[in-house]
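Working notes for the structure below.
Yeah, one chain of the complex is gone here, protein chain that is, but the others are all in their spots.
For chain A:
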Amino acid sequence: MDSDDEIDFQPSWRGVPGIIILINVFENSKHNIFEIAHAATCRLIKQQMRTSSSHNIAVCLYGTEESSTSKFDVKAVTEIIPLSVPTLEDFKKLKNTTSFTEAKEFKLSDVLWHSSKSFANCKKQLSSRSVIMLTRLDIAPIAVDQKPTLSRASDLIDSNIDIRVINLSDHEYQIDAFYEKFLKIANKGMDYVVPKPIWDSTEIEKLMYQESHRNLAVAKLNFEISKDFNIGVGVYTLLKRPGQNYKKNVYLDRETNAVVSSVTKTMKVTFEDGDDDEENSQPKEVPLLKSELLHYQEFGGEKVEFTDSEMKAIKNPFGPPMMKLLGFKPARVICKEKWYLKMGYFLFPNEKSIEGSTVAFKALHKACTEMEMVAICALCTRVNSKPIVGALSPSVRPLNLDIDVGFDIIHFPFVESVRDLNINEEENNEESSVDIIEKAHKMLMKDILNELTIEYKPDMFEDPKLQSKYRAIEAIALDEEDSDPFIDTTIPNPEKFENIRDDLFEELFGPLGEMTLKRTAEKQSYSGGKKQKVENIDENLLDHRLKNNKMNDYTVPQLKQIINFKEIKVPSGLTGCKKKDLINLVCEHCT
């Protein structure tokens, strides 16, 4: 039973996020921020489509000449995508938007009014509402527009709509005093930090993605330090489980391409005890009631049976979700190379349930970090999830994300999760004989390791299967081959291995023996080329190909076969011969 699905029962999470992306194109000819903002937005929309996300996204340009694209009769805005779940058409429209007429004078208030209207008229229930502005911060709106802009902005903030400003520029510059006021309003009157200028479409996309993301907690709990001392916390997962990205497949009817849903039907089948006419006794099928179902497993020669409701009760008799401190241990006891069980959680304070949690959380974090200790706690995230014991290890900036405080929750394996490896009982003696590794061998090994050292980053590998699948789908859906070429990030550049001394390795450590024989045999039958043994080649085909100059159609192994079959003498042996040489050999011999 999988209990960690991200469902949050708090009503505030109802609905889907709504995001309006506003791109400032005023004086674009000077700075050309449109190009980069456009690229980033396209990528964001594409990513949303890939993951079939249900976010409602709108994209608008402002600082343009008056147009009539707005539904609400706001002239100074060019609405490219209305607030909805982006469709393929929307994406194409955005992608093909490359030209626009810049406005003569810069107004900002209208576009904010437009955004507020869009949200008000959105038919879907929105869980969050945010406006993301992609803009430079050095050109203020014209003087008459400044006051209306600020009041529109505070209107938006008052109606619970977030305003995020992304500063697009390739260099640092002085921001206009008007935007200081604007940012202050956007930050709900609190102190604000001027957003750093960025100029990389992938970074911009990442920022927009983060702003638009829903932070669903696995659980929101009171972390019980002692009976009447609790800290409000949220339990999150920062990663998806492997394979979680593959969910968006649907089934279709081959004939009509209509969506097909699959239903699993559980039926009760009765076998009639017809003694005389067994052939005729058809099993009867009737729908099954849950109360009729028994779960059983054989133990000690008997079926041990439980009813369906008992089965549910067995799964978790330990009560409601909870988190409780049990004590502390030195940080060194948790070795990931020994005790990794499964993907951990991430713990973050939650002011919404208990005020003051962040302060206590930070104090605990600091104390643990300085004393190099981890907190041990019992945790049960859901009513139906198995309780665990885990360590809270203080972490800073996990996965290079901008998170300055938090704990990794590390699952401790229970004794039931550890398997005995009774493999080295007999080999222990053998291994003790190889206890001492020769210095020369170590030297070589270290040379190899140092040669192959890389800087690891958590986001350096992309799932090649998923990425190529996306591209295949996009090739059909968008008729585009180009976009970004597919690079398999999981395969290292072969050049890196050119300098390692594999010949010496073979000399010192070898021969290391072949791959298991059984497997190799299987593989031979698997790859078609080697299947045809030396005995037979299709001479007609060979003739045909020789005459029509189609020798290139043969694969190298096939060519080698022909050479063996024809008993062509090869002075230097076949290994290492190039295909061209092989073809020449065959041609020379046969013509």
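Just so it is clear, a contact is a pair of C-beta atoms (placed from the backbone, for glycine too) under 8 Å apart; a residue touches a chain by one contact, two chains touch by 3 or more; residues count from 1.
We take it that contacts and distances are computed from a predicted model.
Peer 1: Which listed name, "3-methyl-2-oxobutanoate dehydrogenase (2-methylpropanoyl-transferring)", "Signal recognition particle receptor subunit alpha", "Superoxide dismutase" or "X-ray repair cross-complementing protein 5", is the one UniProt assigns to the chain that has been left out?
Peer 2: Listed in its UniProt record, the absent chain's protein name reads "X-ray repair cross-complementing protein 5".
Peer 1: Out of A:Val144, A:Val194, A:Leu466 or A:Leu541, which is the one that touches the chain we can't see?
Peer 2: In the full complex, the listed residue that touches the missing chain is A:Leu466.
Peer 1: Of the residues A:Val85, A:Ile142 or A:Ile157, which one touches the chain left out of the display?
Peer 2: From the options A:Val85, A:Ile142 or A:Ile157, the contact with the absent chain belongs to A:Val85.
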